[in-house]
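Of the protein chains in this complex, one is absent; all others appear in place.
Coming up: chain A.
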Amino acid sequence: MTPVEETLKRIQSHKGVIGTMVVNAEGIPIRTTLDNSTTVQYAGLLHHLTMKAKSTVRDIDPQNDLTFLRIRSKKHEIMVAPDKEYLLIVIQNPCE
């Protein structure tokens, strides 16, 4: 199996992980473990949010950059790892 697939599989198999997805710069989901409508929703919304967070960090300090975004909500935690062209999104239900 390609190393990419192995990595994604390993991430998905961690305790509490509900879903994993890879989204490209246009918001198109490349790889996902959730159903299509949820994926599309997450992709679109998180893309905007990540862009906003990134621009916020860079506005405050132009030499800084966003490396990771974590959104903790009542039900679970959404983690976004941004890259130049892609976004790796993982939804995890921590501890409990």
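Points worth noting:
Here, a residue touches a chain if its C-beta (ideal position, glycine included) is under 8 Å from a C-beta of that chain, and two chains touch if they have at least 3 such contacts; residues count from 1.
The rule is short, and it goes like this: contacts and distances are computed from a predicted model.
Going by its UniProt record, the hidden chain of the complex is named "Dynein axonemal intermediate chain 2" among "Cytochrome b", "Large ribosomal subunit protein uL10m", "Dynein axonemal intermediate chain 2" or "Serine palmitoyltransferase 1". Touch with the hidden chain on the side of chain A covers residues 2-4, 7-8, 10-11, 14-17, 22, 24, 26-28, 30-31, 40, 44, 67-68, 70, 72, 77, 79, 81, 83-86, 88, 90, 92, 94-96.
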